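Quick one: this structure, given as structure tokens, is what I'll be asking you about.
For this depiction, one protein chain was excluded, whereas all remaining protein chains were kept in their positions.
Right after this comes chain A.
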Amino acid sequence: MGMTMVEKIIAAHSDNDSVKPGQIVNARVDLVLGNDVTTPVAIKEFNKIGVDSVFDRDRVAIVPDHFTPNKDINSAQQALMVRNFAREKEITNYFEVGEMGIEHCLLPEKGLTLPGEIIVGADSHTCTYGALGALATGVGSTDMAAAMATGELWFRVPETIKFVYTGKLNPWVSGKDLILYTIGKIGVDGALYKAMEFTGEAIENLSMDGRMTMSNMAIEAGGKCGLIACDDKTREYLTDRAVRDFTPYYSDNDAIYDRVIEYDVSEIEPQVAFPHLPENTRPVSKAGDVKIQQSVIGSCTNGRLEDLRIAAEVLKNKHVHEDVRCIVLPGTQEIYKQAMKEGLFEIFIDAGVAVSTPTCGPCLGGHMGILAKGERAISTTNRNFVGRMGHPESEVYLSNPAVAAASAVKGYIASPEEVVE
């Protein structure tokens, strides 16, 4: 009987000929990830196990990106604890401020996340690497500790929902809109405990940046992971990046799916998710009159080069509305450098935008863009929960970079068509 990608990856990592949904197995992991919020808790648990070293110092990645550059003494203490651990255990892939980027932008860029691998990260958006055909999933700090010590972890084999996206994308519609639309249709628990497999013509035509945006938000539908099969585009992206050999896996034609859902993307326009759930989506043309005080363009969802290029296209020769603070956060130092070379920062700064060093800060209400009581933000980030970007009585609206940029210019949630002739 046929198997899905996820089933094949789990079988290969647990020395089984086949596995079935619902089965619980111990499987080897190819990479274990943590950040400055989750790693301190993992270190405390790791130290209880009683091993001296991590299972493989090349297969642990630690990226202090949430409260860095450190915003206060407590966050500096946490970063110090993480830094000392990384040095003591001789972790190869520790990234200090200056090398650091937003973890889910950085690791694919460094070629550390590869097709067919199992990657666990103590960060829920670890599912981003599904865009490269990996089974990548978020776990907690205790799981991170156990995986660092043993190189293994327990997994429940998930059922897979297959999504087929047909047709051609409309102008200003991106991977972000496809995933927001999908979450709007199936709900924030629509893929609970399940793997999401994204397929179809529209996915084949999507850039790697756009694919990563889609996989990034699988968790917002409750998914364990969101996978896209490795193709020529993936291989091209990995050329001169991949740090290891890899084996891609593909779903069999007779694989058994939990459900198959088809969407015609030609019917989709840019989406906006209203507070306080990513499922509260509507087309930007139906947003109504929503005034905003902040626009955030960045994060592990939309802080990649393509996102900055789109934002610059909208902001060129325009100026941010006088009632709005607009912040752009490039995802990594490499993206920062490339954006600078392409003249994007000049466009942003001329438009009155603040350009930041890479950080997760505003996305989780950490620092670098916190909202006051009653304020509203449009943001290219992934969550609009209560208090997500600051005061519990503030509001976050999610969108793609073009809508966030257009809204920054207009002062209310706006379509890019209102700004770009």
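Operating definition for what follows: a residue touches a chain if its C-beta (ideal position, glycine included) is under 8 Å from a C-beta of that chain, and two chains touch if they have at least 3 such contacts; residues count from 1.
Here, contacts and distances are computed from a predicted model.
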| item | value |
| --- | --- |
| Protein name (UniProt record) of the chain left out of view, among "Aspartate carbamoyltransferase", "3-isopropylmalate dehydratase small subunit", "NADP oxidoreductase" or "Carbohydrate ABC transporter permease" | "3-isopropylmalate dehydratase small subunit" |
| Residue among A:R59, A:R304 or A:R383 touching the omitted chain | A:R383 |
| Contacting the left-out chain in the complete assembly, out of A:I119, A:A149 or A:V284 | A:A149 |
| Residue, one of A:V32, A:A86, A:L107 or A:A122, that touches the chain absent here | A:A122 |
| Candidate in contact with the missing chain, chosen from A:P69, A:G101, A:P115 or A:G138 | A:G138 |
| Contact footprint on chain A, counting only the chain that is left out | 24, 37-38, 40-41, 44-45, 48-51, 66-67, 71-72, 74-75, 78, 121-124, 126, 138-143, 145-146, 149-150, 154, 188-189, 192-193, 219, 222, 224, 277, 364-366, 383, 385-388, 392 |
